[in-house]
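The complex appears here without one of its protein chains, the remainder shown in place.
Presenting chain A:
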Amino acid sequence: MEFLLAITIGVMVAAAVYLMLARNVLRFIFGLILISNAANLAIFTAGRLTPGAPPLIKEGAYAPAEGVANALPQALVLTAIVIGFGLFAFALVLVYRAYTTLGTLYSDEMDAAEPKGPAQ
């Protein structure tokens, strides 16, 4: 299952990179969401998959049962999801604001700081 998931993650990355390379920054945002998910899934998969055994400790016990899922990547992914969401929200507002100010969603037309034209 891990190897199949590795290939799936590859497809996600390919789609994300293709979106991020687009002129339209809204597509870039879509790519950003996709590549965040791919990265989270990659961390999760690299910690190995264990079906149906969450890392919980039973009442009265001091250690989890044998063979529970790896807790470390889960903790990392949880953090990454939240941080990724913060990044996404900020990027989206930036895109929105860029559009209201500059009147375009195309990154190559956002050149207020360095207008195109003959070099000085």
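We take it that a residue touches a chain if its C-beta (ideal position, glycine included) is under 8 Å from a C-beta of that chain, and two chains touch if they have at least 3 such contacts; residues count from 1.
Note that in this section contacts and distances are computed from a predicted model.
K.L.:
Just go with whichever of "Zinc ribbon domain-containing protein", "Simple sugar transport system substrate-binding protein", "Na(+)/H(+) antiporter subunit A" or "Phenylacetate-CoA oxygenase subunit PaaC" UniProt uses as the name of the absent chain.
P.N.:
Options "Zinc ribbon domain-containing protein", "Simple sugar transport system substrate-binding protein", "Na(+)/H(+) antiporter subunit A" or "Phenylacetate-CoA oxygenase subunit PaaC" considered; the missing chain's recorded name is "Na(+)/H(+) antiporter subunit A".
K.L.:
So which bits of chain A touch the chain we can't see?
P.N.:
1-30, 33-34, 37-38, 40-42, 44-59, 61-64, 68-72, 74-75, 77-79, 81-90, 92-97, 99-101, 103, 105, 107-108, 111, 114, 119
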